[in-house]
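Every protein chain of the complex appears in place save one, which is left out.
Moving on to chain A:
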């Protein structure tokens, strides 16, 4: 699933909000006066096993295949902390410039629900692992031009995920799948520093990019690895919470709709109540009245000792932090790379920065523009890969293989179409470790210099489609010539250069239909 978002979507301004069939067109166009948003994000950590037991984490596995006694709250079972989860939380907190607390604790948050077997969730309420961080947004992240925006991070805490309840349609049965129970989560709570829906969306997107880059979480909406709740208030009034927004677009539209709803409430003389809302893709609707009276009976977990982090660990986490996306974006968009914003973001979001740099270096060493690698990656290669295929690029279509193909194409030895086929071949035959040149040699894929063969093919194509020839020659549909070129490429199995093919086709046409040469449209 691609999480690349073109910046202009985030900056688009026109909108409408719907409410129960009535169409509300807001009179506000350029500003969201008085709007304040805060965000609460839950991220599933990318660990192999769960937070307090060693059953495996999973997604869409057969229900209840990955459940241990502790996950089910079997009597007599006990929690054993997964240290990898702590390390990922520490990495996340460090990248968000948080204050890391050497001592934090685990607390129980009690509530009864079918997907919470123990009757409580283990979280960090009183003393979280990190507080007081900041994530900086720049205009290129999708906020309006002007100063950078520092969104403060109030708290980052480690906690357990819950199970899933599945309601059977047309039945009174509800099923519970405990695979997700006890999956490690971090909850990131921001201060209400965002003043437009675009800023909120930009914040979430930037957080996703950052956490994915660090390997903290896959950050995908579809798998539930990221869950976003937004708090919205207008003009200093009570804040309302919109829960479970399912995509970046939803965040923008839901905040807009809520802003309109709140302004509307006030304009009709009603005070804003602190409610919980849901967004179904079109409408904002109230789910729960009067939040804040839920009694969670927080208690420090009597079985779990305080989490104590050494100064050494905290320091080393900072020292070993890889280059963060902002720094990489700066590198990619400035000299010598000078990629445009969209390409740079694509390469970054697909985790291909090092891959690109390595390819760039090889190309530059032989006097070819290294930026070609970026063009190839973004414009051609990503398009032909299966979902998730980009993960195979660094190891299968190695920088050396990739650059061989680029160099060959530049030198006219192969066409780009052939190059893409070779790449597909590599992906489908991972056991074959031969360099690109050998594969090209073996399958005789190099561009054919023999014009005779090309001429024959062109001739055949023109004869086959003689009906269309008239269209081109007469000037009625000059672009049909591209169709001919495409057919030649297909028949020639990509071994012929499209430029050469077009030239030969024209030559044949002129030879056979002299009037074609005189046609000004050709």
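Here is the rule we go by: contacts are C-beta pairs under 8 Å (C-beta built on N, C-alpha and C of every residue); 3 or more make two chains touch, one makes a residue touch a chain; residues count from 1.
One rule holds in what follows: contacts and distances are computed from a predicted model.
A chain of the complex is left out here; the name its UniProt entry carries, from "Glutamyl-tRNA(Gln) amidotransferase subunit A, mitochondrial", "Exosome complex component CSL4", "Phospholipid/glycerol acyltransferase domain-containing protein" or "Protein Abitram", is "Glutamyl-tRNA(Gln) amidotransferase subunit A, mitochondrial". Across A:166, A:299 or A:366, the single residue that touches the chain missing here is A:299.
Here one chain is not drawn; of A:114, A:308, A:342 or A:453, the residue touching it is A:114.
Checked against the full complex, the one of A:35, A:72 or A:374 touching the unshown chain is A:72.
Those residues of chain A that touch the chain absent from the view are 69, 72-81, 108, 110, 112, 114, 117-120, 176, 295, 297-299, 302-305.
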